[in-house]
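The complex appears here minus one protein chain, its other protein chains still in place.
Here is subunit A:
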Amino acid sequence: MRILRVIRPVVLFAGWIAIAQPLCAQERESVILKAMKDEMKRTMTDAKYEGHDKPFYISYGINDRHVFSAHATLGALVRSDMFQSRNKSVRLLVGNYTFNDESLDNNLTSPPNANDLSVPLDDDYYGIRRALWASTDVVYKGAAQKYKKHQLTLKEENKKLEDLPHREFATVPVVTKIDFAKPLNLGQERWNNYVKELSAVFKSFPDIEGSAAALTITYGDEYFVNSEGTTIVKPFTTVYLQCGAYMETEKGEPFFDNLVRYARTPEELPSLADMKAEVEKMARKLITAKDNVALEEEYNGPVLFLGPAVAEVFSNAFFSYRDNLVASNTLASTMDRSEGSSGMDAKVGKLFIDNTFTVTARTSLQKFNNISLLGSYDIDDEGVVPQENLVLIEKGILKNQLNDRSLTKTGQVANGHASGPGVLEISTSNGQSTQALKQALIDAAKKDGLEFALIARKISSGGDGVPEIYKVNLETGKEELLRSARMGSGGLKNLKRVPAVGKEKQVVNLPTSGGNLVSFIVPDALLLDNMDAAPLRIPYQEENKIYISSPLKN
């Protein structure tokens, strides 16, 4: 049973030493660690719930975060805040590694704690213990009751555990890593000014009706201890920059775009001058978007994906509800007709995608070609070190899934991916140049009898900005940006037969639905057949009649 309060929109581990260390002076001095360990020890030793078993496993996590956020429009701050918060997570298991309170149930959350206690912001030893104590009490009672119920279920059904779909808790090595964040002198004024300057770019674009720039910098330390002896302190920093703009045509047709940048540290953001140039480029593209040609009817045929769109295709294919490289720990039920984890289990050892592809999890790799891999981590949320270079798909055949410590099938192992996919490298054996791929696209479109072909540079299936879909003239090769096209996200079926792939590799960091970033090391181009695109039809609210002239225009 667990109670999770850690909020991790994007967690990156910056600059900490991946070397096992003995307990250092800092740990000895860490009030937070001492409080976590002392309360855990007390619970393991003294907690007794009448008529129920004692816990065999406890883990505590505390996320000590400082969050700076600034939001500006047209050169002026709308908000600029800095705050600290400390969130906790508690997991407690009753039973044993093979059969416990999480074994037969898909609901792993604890009942709400009517009078929960927040984690103090100060290094307040007893206050921290009280916060953990309040949650532990509720989680333990829920877990103990559930374990008893599971024991009764086995007895009543007169079945052996192995005859039922069940979840085991993996044993893993004990890890000790202590690395506190270095003091960060953020310099709020500098970043306030950065955001203000970016937002001021839109002053030169009177047709843009609404615009803003926003920056969020989160940093601090994550603490994790468990009753097996694992002790981890790791620093993190996340940086998220967003510049958005919106306008409408006179007929009320809306156009918007959103420029997003992630970085490991604030210093890794583009320079102000570079970023202003990017914002200006986006604004120019937006105000001319209404003049772009429209996709008039649905398209089915070959599409060449370039740049970030390649990673988007793989992300959509590998992390969908039905086919997911992250192993589901949902138990299959006789009443449940959905395939759950068993659907993917059945595909292991079989051809999964085109046999030219190999997919490797390189979760702890921090840089590729000197580019930061923002999804990288060295230890997952359960205190497990990710397996190095874990081959998930080899020459098209599914070999492994990414697992946390909850195992639902024999043969699964905890490979340190409780924090998500991290870093995925997609390799191919027969890459070609982008130019060759474009010619292959044109040839394929002609062969299909189409009047034009499509190139996608941004799909934006997650709603991050607008798609960038280009119409390609089959005779001249000329590309025109479409103003209203939506690319079908595709799926695994589109990767079964891949006509051609780019030979260069690129890094793309994408957010997942869970909020974590995943870093993709992918080919720079991907040609797929039988892809769908359709006109984007946004219902207009009303005619955008201007009754008062814009201040930017007078």
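Quick note on the criterion: a contact is a pair of C-beta atoms (placed from the backbone, for glycine too) under 8 Å apart; a residue touches a chain by one contact, two chains touch by 3 or more; residues count from 1.
The definition used in the following text is that contacts and distances are computed from a predicted model.
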item: Per UniProt record, name of the chain withheld from view ["Predicted Zn-dependent protease or its inactivated homolog", "PmbA protein", "Sulfate/molybdate ABC transporter ATP-binding protein" or "SbsA Ig-like domain-containing protein"]; value: "Predicted Zn-dependent protease or its inactivated homolog"
item: Hidden-chain contact residue, picked from the options A:84, A:109 or A:288; value: A:84
item: Hidden-chain contact residue, picked from the options A:130, A:261 or A:347; value: A:130
item: Missing-partner contacts on subunit A, residue numbers; value: 39, 42-43, 46-49, 72-79, 81, 83-85, 114-115, 117-122, 124-127, 129-130, 133-134, 137, 140-141, 203, 209-210, 542, 545-552
